[in-house]
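With one protein chain withheld, the remaining protein chains of the complex are depicted in position.
Coming up: chain A.
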Amino acid sequence: MDTLMLSRLQFAFATFIHFIFVPLTLGLSIIVAVMETKFVRTGDETYKRMAKFWGKLFLINFALGVVTGITLEFQFGTNWSRYSTFVGDIFGSLLAIEATAAFFLESTFIGVWVFGWNKLSPKVHCLAIWLVAGASNLSALWIILANGFMQHPVGYVMQNGRAELGSFFEVVTNPYGWNAFFHTVTGSWALGGFFVIGVSAWHLLRKQNIDFFTKSFRIGAGFALVFSLLVAVVGHRQGNIVAEVQPAKLAAMESHWETQKNAPMYLLAVPDPANEKNSVQIGGIPSLLSLMAFNDPGAEVKGLKDFPAEDRPPVTLTFSAFRVMVGLGTAMLILAVLAFIARHHPEETSHKLLKAFVWAIPVPYLALQAGWAVAEVGRQPWIVYGIMRTRDAVSPIAAHQVGISLAAFFVVYILLASLDIYLLAKYARSEPH
């Protein structure tokens, strides 16, 4: 394999592992902050114990999120130096703002929160977790605005062979970036809800600490329902934006080959990119694709054949990842409704349902990973949509250097991620103090 392919694999792998830990950080930080606020408001010690129990899980998860995040910043320089030179003006600024305005806040106050239970007043201590939660989500905003520039470059001028800043305002109000941020954050908060529901259900099945885990379950169920709904609404809007600014990605998401009005959506399709068609397509619902993409059943949807082969993203992967995301998102909505109905007395719910909640913990994780696979694989062959190809972005380094580092990432990350998940499981099953 060449430097390009190895670098792509390394980036994909490092990002995939990083993103196992990020969504729970975004969602659970808010949930822990809500719990501690309830403690400060009511003085009910159960809420304090809840903040500590869920906070411990948050911290175990947070550690891997932080250390794997450093890799991503380094990698733009180490493996994608031509890209870095090309977009540093804009992309680099957003990363630098993320560090100064958000990451500092998050990393400083996490220490304050962990070590400050006895040193600070309850209100100031509660403020610390809100700062951590707010800053984590603010971090996500800057990172996704940076990604938004790769997806839908705006506010730049081509000068000196580089994309230089033309309008900072346009860069930070990029509609693609903002919507992708809301899509990611609502998904992550729903994930946080499902995590709390699942772990609580595990304890409730064993009839232990019923009051503690009922209260937790109730908060989790609220989060899961509200944000499973919102993530779908925002996701629909994301589809509209993609249809408008990344038509080739949209066509790949649906494996849609021929440009047509009243485009149908197929319940089942099997892409056959080699022959530029679907080998199987069953259950076509007329005009549904046009309606979903443009909110107009008569709208024309561009097909993949309208794009030169070298400008098309990998169809099968984009298509499958999109189906997985939508399918799991639907499952989340159904489970969230069931959890919401059961929220007052979850311990009296059928064992089967409680077990289902435990087993549902990975569902939003897979949905979010699949969603990002759609966004990133569907962006190919571009690193900056329409203006720079991924193959032109890679560093002038030797393939063996990347091969060795990729192997090292593989070993170290799998090991650390497994240990972290083991610790999460261990502490999730422990009894609250």
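In this text, contacts are C-beta pairs under 8 Å (C-beta built on N, C-alpha and C of every residue); 3 or more make two chains touch, one makes a residue touch a chain; residues count from 1.
The rule we apply is simple: contacts and distances are computed from a predicted model.
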Absent chain [UniProt protein name; select from "Sugar ABC transporter permease", "Transcriptional initiation protein Tat", "Cytochrome d oxidase cyd, subunit II" or "Peptide/nickel transport system substrate-binding protein"]: "Cytochrome d oxidase cyd, subunit II"
Candidate in contact with the missing chain, chosen from A:90, A:204 or A:368: A:90
Absent-chain contact - pick from A:100, A:279, A:330 or A:418: A:100
Selected from A:20, A:35 or A:60 as touching the chain missing from the view: A:60
Residue, one of A:40, A:165, A:229 or A:421, that touches the chain absent here: A:165
Hidden partner chain, residues of chain A it touches: 52, 59-60, 62-64, 66-68, 70-71, 73-74, 76-79, 81-82, 84-93, 95-101, 103-105, 107-112, 114-120, 159, 162, 164-165, 168, 395-397, 401, 405, 408, 412, 416, 419-420, 423, 426-427, 433
